[in-house]
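Have a look at the structure below before the remarks.
Every protein chain of the complex appears in place save one, which is left out.
Coming up: chain A.
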Amino acid sequence: MTPLLSVRDLRVGFGSDPVANEVVRGVSFDLAAGQTLGIVGESGSGKSVTALSINRLVDFGGGRITSGSIMLQRADGTALDVTGANEHALRHVRGRDVGMIFQEPMTSLNPVHTIGAQIEEALRINRGLRGQAARNGALAMLDRVRIPDAKSRMGYYPHQLSGGMRQRVMIAMALASSPRLLIADEPTTALDVTVQAQIMALLAELRDETGMAMIFITHDIGLVAGIADRIMVMQSGLVVEQGDTATVLDTPQHDYTRHLLSAVPHFTAGRATRTDSPRTEDSDPVITVDDLVVRFSIGRGLFGSKGAVHAVDGVDFDLMPGETLGIVGESGSGKSTTARAVLDLNARKRGQITVRSSRSRRPIQMVFQDPFASLNPRLNVEALLAEPAIANGQHKDEALRERMKFLLNRVGLPEDALTRYPHQFSGGQRQRLCIARALMLNPEVVVLDEAVSALDVSVQAKVLDLLIDLQREFGLAYLFISHDMAVVERIAHRIAVMFAGQIVEIGAAQAVLSDPQHSYTKRLISAVPAVERRNQHFAIDTTQVPSLLRPVGYEPPKAQWRQAGPDHHVRLEAVS
């Protein structure tokens, strides 16, 4: 039987000379109907370009297919070579044969039309449905992607839906034409981990229901493990390994696959936590946070405020010298707001932050998530590194230059980096620069706000190792904010789980991860994708995060805590 899709020696280039600037350099694979292929690779490996070539969307990004063939089996049984097809045939391919979902569901939906209207349009164009038939069809599609209360959601605009709901709408639109192949390009990367688990389960169910084939592109080899039949690993435009999921994951042949598998932080439910905890009975914490409350009032006008978003509500924790406290939670849980409040970047409504410092005038420093945004592009490295020192009364002299060189060396950058500009560095190198800059003032605490989240997995692993080394060498305490449980497991001594602006569980990393007590912690941990757990299936719940918008004057009830172990405290849940 001929496969649904057969790609042979595909080469794609960009720019005015596509042969010289090849991004995909000879990719071949087959995909049978009903099968799922996972394409795994780091940024720049050519995985997205390969997928975008299948429906020739790559043309719009300035790419050109220079050689090779893409044979697509069409619904009427004929085969079409996409590489040589005309625009008319391609429109048919894009609309009916191949559906596509993208990473960012907000930018892929039109913000000025209701989601119902957008799905109806897809049905009208691809299936010729009109009026009531299109409306009914759209309703059925929303039901199919398990959007609760579909009838009223038809009239919603994209901004009224959460990220996970928007991605469901995108899936509904991609499925509107009953495609025989669905291409999913990092569809869950922008989503929270529990939402990601829901979307993955939905995609698997839809695939089984419709019998369509699927190409799933991701940088996370753990994520694809649970859904793909075959896996193709790409590195700088070449396929380095492809085969059955089980074969590739269990007996990887190529060094790069092995490297990817070992670089992906494996979540092991508390078995890989650090054991060098500096917490002793008689040590004094370097930071104590007591009853921290941050609120953003909204609708402020002549007649007073309409209410306030309770971003952080009554957070307490302390941090010992040399210790890492991991703060985990999903977007909107208040973890970044907590970090920023500790640095006085957000005004706090109330709460006491006590810092005991002996060695620096600015004992708390911060490393931000996006290494592109946190370095001024117009300043060179010397000016960037000197800024904290100059701000604190030092002068640009030989001693300062020595310290800059020492720290550059220490974070693994060459000394001659001083005269270069940020855009001449890669993402990982920039994050090293940010770390060096944060250490310029010899701080005692470094706040790392998703500091490794924007990096590729192998770079991420190296930066994490660097952070652990620096912690030992300089006796740093880290406040490590992350949504990624596997990363937190590797670096944290203690973990605080945040949900809806409050800490729901806090304690030693090993205790929290291996024996989660709070229902939210349990959900968070069960949603983490992992190579080892690919055969386990979890019941998917669709619990939504409650709204944090409260009326004026609302005060949450005082938290009740329960001790679950020597260093393990759990917030009591309201009985509902």
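FYI, a contact is a pair of C-beta atoms (placed from the backbone, for glycine too) under 8 Å apart; a residue touches a chain by one contact, two chains touch by 3 or more; residues count from 1.
The rule is simple: contacts and distances are computed from a predicted model.
J.: For the chain not present in this complex, what protein name does its UniProt entry give, out of "Oligopeptide transport system permease protein OppC", "Glutamate mutase subunit E", "Diguanylate cyclase" or "Formylmethanofuran dehydrogenase subunit C"?
T.: "Diguanylate cyclase"
J.: Among A:Met71, A:Ala383 or A:Leu400, which residue is in touch with the absent chain?
T.: A:Ala383
J.: Looking at the whole complex, which of A:Ile101, A:Val240, A:Met366 or A:Leu467 touches the chain that is not displayed?
T.: If we include the chain that is not displayed, A:Met366 is the one touching it.
J.: Out of A:Ser374, A:Gln429 or A:Gln502, which is the one that touches the chain we can't see?
T.: Selected residue, touching the omitted chain: A:Ser374.
J.: Name every residue on chain A in touch with the hidden partner chain.
T.: 340, 343-345, 361-362, 364-366, 368-370, 372-379, 383, 387-388, 390-392, 421, 423, 434, 437, 441
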